[in-house]
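Of the protein chains in this complex, one is absent; all others appear in place.
On to chain A.
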């Protein structure tokens, strides 16, 4: 497709200086949260020690704690948060409804359903998986994609109405939850508790191999979204204006939907169904840098990453020795925020 080729001036990011400054500040926040996450936990370090250890100047014990236990989950939280947030920003732009988010239109639930189905179907009697766990992300991605496709098809009726899209999403979310419950009951109990963690969303037990899979996935998508940002701007104006201005609305919409699905699938596969990030992050970002995609997308990604990292940090430090899944915190903040948004938006 011609539109995605970064040649003949197709890439115009149009970011003004203040936005650049704000994004740099957000990045600084991200680094602070990152170091705090590396420092805090069951065993506490000072920020300075954590900082040194990250750059390889810690003693072996510190190195092991930070590099083997904390870094993988921090990074997975970072990328999953960024991915979910970007997916939310894309969806909100696409359906021109500030209330859209990957969890509300059922993509997260679809991913979770596929994951539990995978765990239930490919487990033998002794709870061991019969196939490589490496296929799990693919299952999550397929689940999210199938749900997104279903929502899109069912909501299609002489064009796409944003409201119908979300309503159908709510319906399919319920269907996917039923599938999830069913799979958890069929599967062995051990898997049920694992699947339960998954549904709520947690980065507990992430490994470096997870990071190596989710990182490129998210970064490539981020670059793709940035390049296509100006089409997203166009989509936000509505079909009539966008078509009038020469945009191939349907084709671009499908491209963005695929991209959003890829982002959600990746995040769900590694971090589970962390809710409300895809809803909150774009809103906070929009207040900071405005709704222009060039600044909005990176700001959204940074805020999403910060939110999930903080939720994970809270989950593993507040209730020691227990671990609360990060998704509980994002939902506890996100749902009231969502309702506040409902009151604020007109129409």
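In this section, contacts are C-beta pairs under 8 Å (C-beta built on N, C-alpha and C of every residue); 3 or more make two chains touch, one makes a residue touch a chain; residues count from 1.
Operating definition for what follows: contacts and distances are computed from a predicted model.
Visitor: Hey, which one's the missing chain according to UniProt: "Putative membrane protein", "Glycine cleavage system H protein", "Fe-S cluster assembly protein SufD" or "Iron ABC transporter"?
Guide: "Iron ABC transporter"
Visitor: Can you tell me which of A:33, A:91, A:119 or A:172 touches the chain that was removed from the display?
Guide: Touches the omitted chain: A:172.
Visitor: Among A:122, A:152 or A:338, exactly one should touch the missing chain; which is it?
Guide: For the chain that is not drawn, the touching residue is A:338.
Visitor: Per the definition of touch given earlier, which of A:64, A:121 or A:163 contacts the omitted chain?
Guide: A:163
Visitor: Which residues does chain A use to touch the chain missing from this display?
Guide: Given the touch definition above, chain A has residues 99, 103-104, 154-155, 157, 161, 163-164, 166-168, 170-175, 177-179, 181-182, 184-186, 189, 192-193, 196-197, 199-201, 275-276, 322-325, 327-328, 331-332, 334-336, 338-339, 342-343 touching the missing chain.
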